[in-house]
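Worksheet: the structure to be examined is printed underneath.
Yeah, one chain of the complex is gone here, protein chain that is, but the others are all in their spots.
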């Protein structure tokens, strides 16, 4: 069996997650090489995972004819540039989100990919989460009838620094973007209009940096269904990730995942585990499964489950949400870009 | 001990609920008399609950010096008129919601009550619900810190007829009004602005009658907290009544009530009870407890827990929500009335 | 409609529970009179519930031709004697458990009742509990197939005094007797053999008084099914009352009841309510429903749902359990009496 030769660009936190997934859970793929702007830890990673090549830079990797596909795990501001070059080099691409913060550049990636005839999968890992993909399956099976409402609760355990919030593009672009994609995924329909009721309640420094940290975001989907996302940058009890789909025949509701299913009962309380702490704990299974699917799509020439268009759509919704806050009114996605 | 002599105006569904509560659970009160525009069943009720007097009409009741307090349980369009007359007659008043559909008339009731120096309690029974009042208590005890978000899910098991929806004032005034009051109760702060994302997904006839049946309603409270209510006129699995309060130190979440706590596990599924079917099943305890408190407030000269102002505020929010749908924009409560 | 005239013998804790149930929830019955060896509080009870007669003693009540039925709520050691006299007086009988601590005396009650042709219902209220009766219904509907195993967890929130434990007949006769009845009720079959693994872990004084406070009791039913009861005199988190039925097609499991369905999530824990504190909180609904059924059975000449035989069987199992501990071996019920 021919294995897919993968190159990983960026060996930071998420790059290492994918490294481990491929090495241990995707026998159809081989990590041929890695590269990063920081080089100190690359040899140790190569040793651990049996990786043959360490490239000086991503250009060297793209120039290597043995590489079939690349994972773009570098810093966010380099995603679109590298992805376009990778497409031009004829490499299949798994690109971490956000593809870029501007719709034009995301579109440029989509165009480059189309022109080159390569695969592009965007890292919306949560679509592969056991709970959320099960909700999608129940909808597909007709278990809740015609979808009418999507509700998403998405709260981080602790806020980022105000500096980060300022440069990341803001909460909608760095955090809610996952929820915008999830909303469209569960709805089975793109968002058409958004109204964001957002404010700064968690950390005044975030507000001073011009961003929000708490929001209720109202959605209208092309299908006619409606939706709502509630966000907070800080949930004292951990990472709160719940999704609910409501339809003409019923509802499907995903609760949080926990470390154990043990209940402790004593004179103080009846208590259970808090939600898993943050995204690495909560979504490890989904990170693995998106890799399995990416490799399968490339090897067997299937359409990727999360496309450049999904990446573009989420950014458009995020920008519309920012505009909604700025202009204090509902904003149609068609007004953006 | 002097018992409070109560007269009940209107012996329909909700009038009978209060009759039973007072007769069996409020030893400090006595139902002295009843009246209704329909008279056939009054004698039987009087026999069952040991009620001495059946009045020809509410004016006769108000003229009876033995009556200390009245429950206004007549049809909604008569509430404000009767309440004002009751106040003028010096009777304490428990008035079912909505007090009236226009803010002016509600204000007139408030003014009359104030002038007469009588008590007024409005029938927002859900504030007395064991789950929701417990959330309020947890907030008061500081268990979730500073409140940042209120989330309410409120779905009826089946839609009303389109005719009813047309004359009731619409979903916001006949159904969501309870949720608007609950939102302010949980927030501990009035609603200042509302944006209603509402549509007709359940029954096209409701839409043709000019109303909506599905909504996501975004709220801003005077305190700075934000909120959201999601409504549907039809949940296939029954009456869905959930409330969540999120704050700086945690969250308190109320699940639905069920008939039993039995789980059935077999080859098909692991299943539990559906939510209690509708408001009579779900809220019976709260109907009883609001009566206990009303009687206590009158006898011991305490402020009532749900005031005319609460009634007014909920109507203002409902009207703002209607305006928000009509004008497709967020509407401040101060714009109404 | 002819109302059933009821006399209540014994106006202690349980007598008052039944008084309230009948007065407020059983319109087909009237509490005609009460009696008790303590007389101070009888007039107040009579006033509260509109009871006409206060008898000097139960013999006076039994002599009153207006009395149709009596509730035997006096001290346990008087149950059988009073019940026999009541039967001889032609009164229908609701008798609190235990009917008596010796099988002979229980049989004497059964014989007297049969001879007199009156109804006898024994106060195994838990059969009327919403959770446990629902399990029985699920079994009847075939939802778990052929029953193979009954599991009961029954733990009190706090132990009785050692003195009480000594005179009550011991844990099996005063506490587990309810569980023995529940086991037979769920199994739909009498217990045939019992092995009690019992010890004293909670309060050494109970052991010194010759009783146990902790037990795992293994059961064989006539049907071939098996069962187990675990008991403790003290659960730090409150009254733990769970039942599980397992069969060829699945299982039905009853969890504890709680005051609310609210979950509190904060940095410390995710916590929910403790179980309702003790039997008055936990079983109030069942106390009411057993009264409704008793009155219905008498008025409409139906067989009572909990018979003298049920009372006898539970005592036989309790005595067999005591013998099992004493002789450290499984004991057949047929060895008793």
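Per-chain residue numbering starts at 1, and chain names A, B and C are given in the order in which the chains are listed.
By definition in this document, a contact is a pair of C-beta atoms (placed from the backbone, for glycine too) under 8 Å apart; a residue touches a chain by one contact, two chains touch by 3 or more.
Keep in mind the model is a prediction, meaning the values are calculated, not measured.
For the options C:151, C:178, C:288 or C:322, the residue in contact with the chain missing from this view is C:151. In the complete complex, the hidden chain is touched by one of B:37, B:63 or B:270, namely B:270. Of the options B:23, B:45, B:84 or B:236, the residue whose C-beta touches the omitted chain is B:236. Of the residues in chain C, those that touch the hidden partner chain are 145-146, 148-149, 151, 153, 155, 195, 197-199, 201-202, 214-216, 218-220, 224-228, 230, 232, 234-237, 240, 246, 248-251, 328-330.
Residues 235-237, 265-267, 269-275 of chain B touch the missing chain (whole complex, contact as defined above).
For chain A, the residues touching the chain absent from view are 23-25, 27, 48, 50, 130-131, 134-135, 138, 143-144, 249-257, 259-267.
We take it that only the chains that are shown with their structure count from here on.
Measuring from the averaged C-alpha position of chain A to that of chain C gives a distance of 58 Å. Taking each chain's centre as the average of its CA atoms, chain A and chain B sit 42 Å apart.
Distance between chain B and chain C, defined via averaged C-alpha coordinates, is recorded as 39 Å. Those residues of chain B in touch with two or more other chains are numbered 249-251.
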